[in-house]
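For this depiction, one protein chain was excluded, whereas all remaining protein chains were kept in their positions.
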Amino acid sequence: MTATVETATETRELTYLGAFNEALRQVMREDPDVLVAGEDVGKAGGVFGHFTGIAEEFGDRRCFDTPIAEQAIVGLGTGAAVAGLRPVVDLMFMDFVLVAMDQIANQAAKLKYMFGGKATLPLTITTSGGAGLSAAAQHSQSLEALLCHIPGLKVVMPSTPYDVKGLLTACIRDDNPTVFVSNKRMLGVKGPVPEELYEVPIGSAHTVQSGDDITVIAYGRMVPESVAAAKKLAEEGISCDIIDLRTVQPIDLDAITASARRTNRVVVVHEAVRFGGLGAEIASQITEHAFDYLDAPVGRVAAPFSPVPFSPHLESHYVPDKHRIADGIRETLGRPAPGS
Amino acid sequence: MTATVETATETRELTYLGAFNEALRQVMREDPDVLVAGEDVGKAGGVFGHFTGIAEEFGDRRCFDTPIAEQAIVGLGTGAAVAGLRPVVDLMFMDFVLVAMDQIANQAAKLKYMFGGKATLPLTITTSGGAGLSAAAQHSQSLEALLCHIPGLKVVMPSTPYDVKGLLTACIRDDNPTVFVSNKRMLGVKGPVPEELYEVPIGSAHTVQSGDDITVIAYGRMVPESVAAAKKLAEEGISCDIIDLRTVQPIDLDAITASARRTNRVVVVHEAVRFGGLGAEIASQITEHAFDYLDAPVGRVAAPFSPVPFSPHLESHYVPDKHRIADGIRETLGRPAPGS
Amino acid sequence: MEPTPEILQELHHRMVRIRKFEEAAGRLAEAGRLPGFLHLYVGEEAVASGVCVALTDEDQISSTHRGHGHLVAKGGDFNKMMAELMGKATGYCNGKGGSMHISDLDLGMLGANGIVGGGVPIAVGAGLANQYKDNGNVSVVFFGDGASNIGAFHEAANMAAALKLPVVFVCENNEYGEYTPREATMAITDVVDRAAGYGMPGVIVDGMDAVAVYEAMVEAVARARAGQGPSFLECKTYRFYNHHGVQVLGMKYRSDEELEAWKKRDPIDLLEARMAEMGLMDAEAAAAVHARVESEIEAAIQFAEDSPAPDPATLLDDVYTLAGGAA
Partner (left out) sequence: MEPTPEILQELHHRMVRIRKFEEAAGRLAEAGRLPGFLHLYVGEEAVASGVCVALTDEDQISSTHRGHGHLVAKGGDFNKMMAELMGKATGYCNGKGGSMHISDLDLGMLGANGIVGGGVPIAVGAGLANQYKDNGNVSVVFFGDGASNIGAFHEAANMAAALKLPVVFVCENNEYGEYTPREATMAITDVVDRAAGYGMPGVIVDGMDAVAVYEAMVEAVARARAGQGPSFLECKTYRFYNHHGVQVLGMKYRSDEELEAWKKRDPIDLLEARMAEMGLMDAEAAAAVHARVESEIEAAIQFAEDSPAPDPATLLDDVYTLAGGAA
């Protein structure tokens, strides 16, 4: 995306949340068909602040509170999209995707196909996922694997304010149902963000840092954790090629295979549960496309097979962090941990 | 499971449906805490006939019709299980799992863990999945990948009347939430079934036929299709080791890795969409545990990335069959298709 | 208001179109010439017709698994419908949807739906678009008595009321959900009793009387267009055939007496009798309508039979919209 960055005239620092809010405002200014609906998104501006000031600027016809009714919230967006609007509907926590799963996966995702193509669904579902806030088992999940298995959806999980702005813009402008997942623990993270509106193409990964020994594929909050792990490993003489997937459906197969063929070793990192997680799909596709180049099986660093525990004393052992990522990288490289 | 078969005193032919019905009757006779609830399971005996005669034999307090309310149906079972019963609740089509996903994945699957272990949930959810009946996009899905990604659930997908009886018995007797998936197109399939009650252990795969050239891992209706493909391939001198997974959560890693290490080539087959399907997890685990033994990447034969089409002219090209399975096996073996 | 002769003719014509289409579909299904499930609307024609005659082409409807009648009433094309039921490339959905997903967005028919209650939130969403665009259009939700027990219906009905959307909720209470009678699944007799819980006005209508449905609908639509929000119509009706297909199950879940009593109130007979009384249509004229529609149906069957099957190369088309957007 450096290309896009260069085209940016004015760049200053914004938070992950600020970038979301700015993209939404700018898209709403250019397109009167974009409106926002969800729980507490109006007067309160969203429980995390994503929608602060939106109702004030655009009025409560374009940004309003809904009842606590996730199925109807998604269906509201689906119906409005089919009828010609470009709605953004918010599901407060990603865990609530499970409440609305029929409307997302049986309805929004399939309508176009079932109708023989005679429907356009410019619907964006925004939600916030991720663990690490002692929010326990029903407010901490990363459920992208469920969404990515459903044909008809596109899913993005940005890791920087720059990508938040560019991907949210791309999602809202996309004529398909998209799911934009914020990471709850990154909302305050700052980074350079161009003032003007721009898109980060859905489906394009981003190389965060180049390296030769191993490819690390991550997304969302696992990207900075992977960078931190790589810094530690650099001291051990290990050079990591870190790819931020940014979009998890569709995935940027070319980018990850090219890197895998070069480094010959790969580790995939995500917050979600390992079994049946996206890492399995990525590992399988890499193995299918770069089998002869691989010196070791693709490693996976992910959450273990349990719900997310409440206690910080347990949760800190549950969510992957730079230490476990570093261990996973060393393991895939067949390197002993330092001091062992 | 041959062991179990041998212990069977009386064995005669039953259909897949008959085996389900017999297991349920026998379990209900031995345990008064087992009851059945779901749409049309009472008077009608279920739309596919799974519950024929159950209400007549056990009365309508032990087998009754519910409103069309999948969330409440699953919750009814969860609450009754926590309160000491051993309920069986039916979701007519596997596609409706999406309607009840919160109650299945956020509630039933997580309660025990969230309560620090202080809950026992002997709940069985029965449902019917699979394509091939021109039932279109909302009545043909195989959604096991979504369920298998959720810690706390066990999921079985039998391919024979023998396993139907043994696995349903094991599911109902299990003290955890289990999901028993019938395949809609196998209900009339006949096979030997012992008269007395027995269990097929959850989590144990079954070698359907032994072979040396390649390991074929399948479950549900893809097992007979794989056997048919193997017969064809035998004529080409290809010998397949076919493993019926039977349980998809947890998976029998020992059985599949042992075979993979022996044959050095593996193909996984399922009806579900390939991207993010269970095949990815199985392929990844095999690659992690048998990397040095593999002569080729683990192949995957599955449905392409689209909803299930209605027209038989399209659906026949969508669902994997013996031809596409044979092609997938040849590809993984690097063998040209005959006559090419 | 008392409907004009033209309205009565229209109600009659649409009911006959539904009846003939469904009976033909039933025959084809029994002859094994239609793949998949088939939920016939026969017996309930007065509801779809009474509702849709009160609508414009711009108004939208969301339908159910029992959707042919709704599409015919909204002006659906027999050829495209029959071709879709046969899974042909010339069908409404190019053979990808079939009976349970038949739709025509150009006619505002937002699709039959295989998920009970699944279409309710979608019509409410269309209502939001109409309110936002202030285009005066109304969206209508068709749903069954059984569907009134599912969460999506409840959430969407409350949403429509909370947002004061121009939506009309039309309950087709045929007293059964598949093979289970209403009494087994709810402790109320009239589904309309739920309207008050959403703050919506609601009325009970004789669902076998197309004129009664039409008149109640005219009021509900006027209310919606006037920005006064959603309302609820409960139409008491009955399906003459099985839940799906034509024959009743071996297992008897409805008594012959019950079925016969309802058939005595066949909505088409009732309207024809009324129009005869009014001197608007004698037996001969009625027969002419039936004959004309029958020949259209025959032509549609021919069209569908002669139509090509979908090209397997189109299997993966239309999963996504490729033009426009960032992808």
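Here are some notes:
In order of appearance the chains are A, B and C, and numbering begins at 1 in each one.
By our rule, a residue touches a chain if its C-beta (ideal position, glycine included) is under 8 Å from a C-beta of that chain, and two chains touch if they have at least 3 such contacts.
All figures in this text were calculated on a predicted structure; none of them were measured in a lab.
Every shown chain that the unseen chain touches in the whole complex is listed here: A, B, C.
Contact with the chain not shown here comes from a single listed residue; of B:136, B:202 or B:233, that residue is B:202.
Within the set C:3, C:111, C:125 or C:151, the residue that contacts the chain not displayed is C:151. Residue-wise, the contact with the chain that is not shown comes from B:121, picked out of B:23, B:121 or B:329. Checked against the hidden chain, the listed residues A:18, A:45 or A:328 yield one contact partner: A:45. What chain C contributes to its contact with the hidden chain is residues 149-155, 158-159, 161-162, 164, 184-188, 193-200, 229.
Mapped onto chain B, the footprint of the missing chain covers residues 35, 37, 61, 64, 66-67, 69-85, 87, 102-103, 106-107, 111-122, 151-152, 154, 169-171, 173-176, 199, 201-203, 250. Residues 39-40, 42-45, 47, 64-71, 95-96, 99, 133-139, 304-307, 309-314, 317-318 of chain A touch the missing chain (whole complex, contact as defined above).
We adopt the following convention: only the chains that are shown with their structure count from here on.
Using CA-based centroids throughout, the chain positioned farthest away from chain A is C. Centre-to-centre spacing of chain B and chain C amounts to 36 Å, using the average Cα coordinate of each chain. Chain A and chain C have Cα centroids separated by 40 Å.
Centroid to centroid, with C-alpha atoms defining each point, chain A and chain B lie 31 Å apart. Shared interface positions of chain B, defined as residues touching 2 or more other chains, are 95-96, 99, 136-138, 305-307, 309-310. Contacts with at least two other chains are made by residues 93, 95-97, 101, 113-115, 118, 151-152, 319 of chain C.
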